[in-house]
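All protein chains but one are shown at their positions in the complex.
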Amino acid sequence: MGFAFHRPESLDAAIGIACEHGETARFLAGGTDLIVQINRRRIAPGHLISLAGLGLESIDETDREVVLGAMATHDAVVTHPGFGKQLVALAEASAVIGGRQVRNIATVGGNIVNASPAADLVPVLMALDATVELRGRDGTCSMPLDRFLVERGRTERRPDEILTAVRFDKPPVRSATAFLKAGRRKAMEISVVCVAAHLVPGRKARIAIGAAAARTLRVPQAEALVEANGRAAFAEAGRLAARQVTPIDDVRASARYRRLLVATLVERALAACADRVEAGAA
Amino acid sequence: MSARHYRVAGKRLKRIDGLGKVTGKHVYASDFALPGMLFGKILRSSEAHARIVRLDVSRALALPGVRTILTAKDIPQIRFGTAIKDRPIFADDIVRFRGEAIAAVAATSLEIAEAAVRAIEVEYESLPAVFDMEEALKPGAPLVHAGWSDYQALPVLDRDGNVSGRSSMGGGDVEAGFARSYRVYEHRFTTQHVHPGYTEPRAAVASWDGNGDVSVWCNTQLPFDMKNLLAEVLDLPASRVRVVVPGIGGGFGGKLRVGVEHFAAWLARKSRRPVKVMTTSEEELIDAYPRQPTTILLKTGVSEDGLLIAREARVLLDCGAYANSGPATAAIALQMVAGPYRTPHFAYESVAVYTNKGATGSFRAPAGPMGNFAVESQIDLIADDLGIDPLEIRLRNVYREGDEGPAGDTLTSVSIEESLRRAADAIGWKDRKPGPGRGKGIACSWWLTTGGSSGVYVKINPDGTVTVVSGAVELGSGAMTGAAQILAEELGVDLADINATDVDTHLSPYDYGAQGSRTAFSVGNACIAAARDLRRQIGELVAPLWSVEPDSVRLEDKGVVSGNNRLSLAEVAGLSQRTGGGLISHGTAIQAMPVFDPTRVRNHPLPAWTSQSFHTHAVDLSVDPVTGEVTILRYVVAQDVGFAINPTYIEGQIEGGVAQGIGQALSEEIVYDGGRVLNANLTDYKMPTMMDMPRVECILIEKPSVNGPYGAKGVGEPPCIQPPAAIANAIASATGVRVTSLPITAEKIALGRLDEAAD
Partner (left out) sequence: MTRRALDLTINGEPYELAVEPHWTLLHVLRRELGMTGTKENCLEAECGVCTVLLDGKAVNACILLVEQARGRSIVTIEGLGDPEHLHPLQQAFIEHGAVQCGYCIPGMILSAKSFLDERPGRVPSEAEVREALSGTLCRCTGYQKIVDAVIAAARQMNAWPERPGNAP
């Protein structure tokens, strides 16, 4: 349990420390997962580099887009006034991550960089075609979240790179999102399956699924089916999605049950989107 | 005497230990510390059944800050155990489950102790292991204890190889009964390991004094049992062991037996420093005293109108690697498979089985939820098949006043019919299927109030307050507040005038302990006896002053009264201190076992129950048609408490017991893969959260017992018995899917429905 704690005063300083210590350094966001992993001796970093106080906490909106700072907490997402309507899935997902005590500390960036296939906010961001912004030794770059995630616990991030923000285009007024999660309890659950959907009727459908493969994944064929056929295809899209995921048997659920959940939650999330669009139009 | 005449008893008064608990000032065992204290950690086996061929602590011992390391070689070879002395402190040459203690380290910090544990080198030679009860019972199965026959054990036990105990009960002629039956039903039910889930880990601080005596501050439910156990494993006279319970963060039966106290005491002895040992969640889930898993086979013959004629039952109960209370729990399962039902012909057998898994124990109502799940699920299946309403079939079969229990004892104060009717009314039983995916379920049961003796010292202080010294631990249930209410009632003072001390086995009178729904009952009776003696002392003190008969002296309104004479209780206590050493008494209570028919019972330590309670649970729930997710909408408990000493805390017992029962019904399970626990953390051991719990509507029935204080019956354990059965029945009603294994996860319901549709 011996690590050095660094509290850099700028992003560049943070990157410098990371470069200096290479693989033995880890950036610390909220730490709600990292500290548990250290305590369980799954990882043993020599250096923790705090990202607190570096200006990554804000949630900003322009006319075109939304930018979530990597250090924005889940509580900040839940209480953000702009996430009431088309973007309500963001709040729905952040609201079911751990207990309040965790949501007051745990961050958007941590949820992404962890690359847990069961991360709750990630499917929503993926359904919104979000892009992650990275800053490292060689400057800044951005890439689609869908590309950023590689597999359980692995991303395209290099050790010196800080995920600074995640951004996505504001969806049109006539659109909706929905997030659904299944777990054994009604709170304090790591998802057995979670599903986010984003629907712009007549134009775009996005479906992202968590805890049903080695990473959060989209199901493009199911999306195309919905884009072509609308509400009539929701059930079939669910069945298609269930065939595309590759869930595992573990202590939380069997693969067979996870597929059943995928089929159902995809259909329901799409239906929730469609209902929300109609309710918004009414 | 009816409740309305009491001033203190029966009232919703505030608990006597509340202030310290809401301000963070109440000190629990896990908070306790001594200057210069070391921290202990345990090295645990990574194998389920193996011979230790090499154990090398030298590298660990060399770490700076490590003060002592103990293994089996460093201490006397003593085996201990509740029913069978089968368990060593540290595995000697054989480990019998994954997680068994092999060595203990004391170091100047917890981090150093943990590092030292990792630095101990162990090599194993695997032995054939057995994890499944049925496998363990087969001829030629690997023996968990090759030397089982040499162990000391209670004479009542019938043991053999992997069988740590076998019990039976029988009456009538069961084969003839089946032959006469209209239909005979056979079903198999299984239940899981569940952890008591106390929020405070088990913790102990041990310190040896200059005389070579040891004090242990710990969170045990049974301080006197602990004192004796520690004396045994430390090879000391019991008088040289002192156990103090400063405070305890829940127990539920999981803190009855030694947890870390023996490690702390041995480490402190060898290191000559105080040592603290405390469990982690991981340790709790691999080596504690969870509820035993069971497999229950029920064969029941009934008449055309649903009367039970004959029943055969076989209960297999998985003790894990060490028997602990398993044999007694398996025996109690016999009363549970009888249910609160008249059954003329019966043959019940239970077998407690060793396997290479963690030891188990007496979680709240041991055997209760398991037996009830089987019996109350089956009676619904029978009712469905015969086209009889589930409430009606129960009403036709339940015990009536004066009936014989399974051991031939005479049942009194029987209230099962009233509890059934009141719970059914409250849940709206007439409308059993209020809508699609909705269903209601009902389950009833009975339970005992455990005997054992209690003593209290009661002292009246010259400021008019009263101190009660008891050997019973306040687990949180409010039992000691209840006993104090009875004492206040008897002495004519207010509850606020009563102080209760912590338990210290050097100072406190004996108590059989906080177990078996007995604390308020038994300590309350001891308080009545103590008060009676104080009234006598006071009468003898003031009678000559007033020239009255001692018998005419009464205690009321904080005063001593006879005719027109009155002195305050404070004045009389002061007078006694000046003239006679003060007002102090020793009250005792014991509940005797009722008369029973020994020919009906074999190898059963608790064949007939005293001061039984009767209770019914009813639930209204909905089930997601696809995912199987269960949402409990309403939950009703009608429980006979005999006399509600403090209704608020009785409701608290019911609400909390139901929560544990709902956990067992729907979400909790220690999952083993062979000998390995797959979910040794609170992320995946899933106790109900606030979002999972419905409101629980409590109906308190007061049919007085003959023995309890003011007619009270045991309250604490019963509420966790029926939730699995009531919920299983409601789910079957809502979905048509009958799940016969616990927990009833959403997955089992959803896949069960798919499989039924496919058939």
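Per-chain numbering from 1; labels A and B assigned in written order.
Everything that follows uses one rule, which is that a residue touches a chain if its C-beta (ideal position, glycine included) is under 8 Å from a C-beta of that chain, and two chains touch if they have at least 3 such contacts.
Because the structure is predicted, anything quoted here is derived from the model rather than measured.
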Residue of A:V88, A:M143, A:A187 or A:A271 touching the missing chain in the full complex: A:A187
Contacting the left-out chain in the complete assembly, out of A:G98, A:P171 or A:P201: A:G98
Touch criterion as defined above, residue of B:S46, B:T648 or B:S741 at the omitted chain: B:T648
Touching residues (missing chain, whole complex) on chain B: 12, 14-15, 17-28, 30-31, 33, 196-201, 247-252, 278, 280-281, 475-478, 648-649, 651-652, 654-660, 681-683, 687, 689-691, 693, 695-696
Touching residues on chain A - with respect to the absent chain: 1-5, 7, 28, 31-32, 35-36, 38-39, 48, 50, 52, 75, 98-102, 104-105, 186-188
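Heads up, the rule we're going with is that only the chains that are shown with their structure count from here on.
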Interface residues, chain A side, partner chain B - complex: 1, 182, 184-188, 190, 251-254, 256-257, 260-261, 264-265
Residue ranges of chain B touching chain A (in the complex, touch as defined): 111, 626-627, 629, 631, 666-667, 671, 678-679, 683-684, 686, 688-692, 745-747, 750-751, 754
